[in-house]
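Every protein chain except one is present and positioned as in the full complex.
So, chain A:
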Amino acid sequence: MEKTSKFAKIYLALVFIILYAPILYLILYSFNSGGTMNSFDTFTWEHYAAVFSDTRLIMILINTVIVALLSALIATIVGVFGALGIVFMRNKSLRNSILSLNNVLIVSPDVVIGASFLILFTMIGVKLGFASVLISHIAFSIPIVVLMVLPKLQEMNSSLIDAAADLGATRKDILTRVIIPFIKPGIFVGFFMALTYSLDDFAVTFFVTGNGFTTLSVEIYSMARAGITLTINALTGIIFVVTLLLVIGYYFVSQRGKKPVGLGVRK
């Protein structure tokens, strides 16, 4: 056991190094006064200054965050009720086909989603821009929320609901005081997965965005195609720090939220 755990540590360390090296590499060169990512000249903040003085870039950043938060929030609400709808469905074959339909957008390639949404939006006349991007992000985030919430719902003993009902709880009480607290960890994970999907998305946005509206991914794509700009590196630095802060916050929230639930369940 000792031996394997040492090997495990080295293996994990290697994976972590490879996962983080490119990001740290980008951040390191964001402080490079020379214009390249090859040789480090002297330390400078100028690329960060360039990011903050570029109002267009700042607007794109804000757009990206707004789309991510809004789409994750709406997708979580729709997804949680969708999962409830699926769980309480009595017709088994209908439930299974709904589940398969749910998974379609998760396994669909981004390009197909992007292309089909582009056709859809052009057909029903949604103007390409903020609205089309937001709607697309909501649409492809809903199934992941359902998938994260569903196992928690299935794990829940249905006699808990019966007990609550027998004790005189209204349907609203059952939902807000029995079901929601129980599936809360799943809801959190779903929300954050939806955030990740939205922030990470490039292909779908690339298809459905119009001329006036850009998210960070699409902007970086056009910047990277033009060549190396250390402004992108500075941007990475900022995003990385913000992400870390968010994650630390999320970790504390989920740790705090876990204890009461964890005690109530089997473990």
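Definition applied: a contact is a pair of C-beta atoms (placed from the backbone, for glycine too) under 8 Å apart; a residue touches a chain by one contact, two chains touch by 3 or more; residues count from 1.
Just so it is clear, contacts and distances are computed from a predicted model.
Enquirer: Select, from "Cysteine desulfuration protein SufE", "ABC-type spermidine/putrescine transport system permease subunit I", "Dipeptide/oligopeptide/nickel ABC transporter ATP-binding protein" or "NADH dehydrogenase", the UniProt-recorded name of the complex's unshown chain.
Expert: Of the names offered in "Cysteine desulfuration protein SufE", "ABC-type spermidine/putrescine transport system permease subunit I", "Dipeptide/oligopeptide/nickel ABC transporter ATP-binding protein" or "NADH dehydrogenase", the one UniProt assigns to the missing chain is "ABC-type spermidine/putrescine transport system permease subunit I".
Enquirer: Considering the complete complex, identify which of A:Val51, A:Val133, A:Ile183 or A:Ile232 is in touch with the unshown chain.
Expert: Checking each option in A:Val51, A:Val133, A:Ile183 or A:Ile232, the one touching the absent chain turns out to be A:Ile232.
Enquirer: For the chain that got dropped from the picture, name the residues of chain A it touches.
Expert: 4-5, 8-9, 11-12, 15-16, 18-23, 25-26, 29, 36-38, 78-79, 81-82, 84-88, 90, 92, 95-96, 98-113, 115-120, 123, 139, 142, 146, 154, 156-158, 165, 171, 174, 195-196, 199-200, 202-203, 206-207, 216-217, 220-221, 224-225, 228, 232, 235-236, 239-240, 243-244, 246-247, 250-251, 254-255
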